[in-house]
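Dropping the structure in here first, questions after.
Only one protein chain is missing; all other protein chains are in place.
== chain A ==
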Amino acid sequence: MSHQESQEMKSNNCQGLPSRMPDNTAFQQQQLPAWRPSLTARAVLPGFFTTGVFFLSMGILLILSAKSVKEIEITYTDICSNCSKLRENASNFYKECTCSISFFIPEKMPGNVYMYYKLYNFYQNYRRYIISRNNRQLLGEDITNVENCAPFQRVSNDIPIAPCGAIANSMFNDTILLSYYPNSSTRINVPLLSSDITWWTDKHVKFQNPKSSNLASAFAGTVKPPYWRKPVYQLDQGNPENNGFLNSDFIVWMRVAALPTFKKLYRRIHRIQQFADGLPAGNYSLDISYNFPVTLFKGEKGVVLSTVMWSGGKNFFLGIAYTTTGAVTWLAAFSMTAVHLKLKKKKAFFQC
C-alpha cells in the first residue's frame, strides 16, 4: 500500500462519488478562447506603417521643439585657471578667488530662463559617495543621527557633523552672479531667484530644519562639514529662510546626479523689468567666486543658461531617434511589402 494508492483512495473518499473525471471547463481543458497572432508580413504591415508615421511625425515635432530651446554654456575652469590652480592646494582653502567672464547672447532667450552649473567628470554616482548621507538627519528630527555617513560622521571630538556624509561635505559652493550690459557702460545685475529650484517634495517633505527658535541654536552641538566654509545655518546670508537644511542649493546638491557629467539648477531668472520676457540678447558677464576645486580630478565647471520646452532642454537626441526609427520602420515595412507581394503573386499564380 503505497502513498500513491492511498492518496487515490482518499481522493475518492472526499468526493464521495467515484468518478474522477476532470471537469470540462475551458480553462481546465486549456481551451480558453485565444487570440493567435501570426507574425507574417501581411499581418504586421499596417502596424509597421502606422508606427512609422507616428515615429516620423513625433521625431520632427521633437526636433523642432528642441530647436526652439535657447541654451548657452560657459565653462570657466580654464578661463579662471588662476583660481583653479589656487584651489588645487588645500591649504588655500580660505583664500577668496573670484573670476569674471563676459559673454554674448546672440539671440533673445524668451520665457523662463534657468541658470545651471555644470560639472564634468564629477562622479556623484560613485557608490560609496551616494550612500554616505542620512535622510533622517536631513529631516531635522535628530540632527545627531549620523548613521551611514561614514566617514564624515563626526569630527574627532565626537561632535556630529550636520549635515553629515560625503555628499553634503562635497557640496558645490561657487557663487555665480549674472550681469547684463544693455550698453557698454551700464551694468544691471540680472535678478536671480533661488526659490522653486528644488522639487517641491524635497523642500517640504524630505528636508526640514530642526525645530528651534533660531537656526543657530537648532544646529547647536553639531559642526559644519569639514569642506564647508560656513555652517549650514549660514548658507544664504541674504535670505534667512533659505538656510539650514532647507537651503535650495543644498537640496539640489543632495539630489545625486545620474551621470558623471551633469548640470544642476542654480538659479532662475526673475522675470521683472527688462527681463520680464526672458533674457534679451546682448552682453553679459558672470562673476564667480571660485571655491569648488575640480581640476584635481580633471573635472570642469560651467554655467548654463537655458530655456526649457515641454520636451526638456536643448537635446536633439530624442527627435533624431524618433525620426530614424520611423524611417527604419518604414523601410522595413516597404521591404515586407515587397516580400509579401512577391510571395502572393507567386502563390496566386501557382495555386490556380
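Definition applied: a contact is a pair of C-beta atoms (placed from the backbone, for glycine too) under 8 Å apart; a residue touches a chain by one contact, two chains touch by 3 or more; residues count from 1.
Everything below uses one rule, namely that contacts and distances are computed from a predicted model.
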Report summary line: According to its UniProt record, the missing chain among "Phospholipid-transporting ATPase", "Cell cycle control protein", "Pescadillo homolog" or "Auxin-responsive protein" is "Phospholipid-transporting ATPase"
Report summary line: Filtering A:T75, A:T98, A:N148 or A:N283 for touch with the omitted chain leaves A:N148
Report task. Sort through A:R133, A:K224, A:R268 or A:K301 and give me the one touching the missing partner chain. Result -> A:R133
Report task. Considering the whole complex rather than only what is displayed, give the residues of chain A touching the chain that is not shown. Result -> 1-10, 12-13, 17-24, 28-30, 32-42, 44, 51, 55, 58, 62, 116, 118, 122-136, 139, 148, 150-151, 166, 169-170, 199, 201-202, 205-206, 227, 255-265, 293, 296-297, 299, 310-313, 315, 317-318, 321-322, 325, 328-329, 332, 336, 339-340, 343-344, 346-352
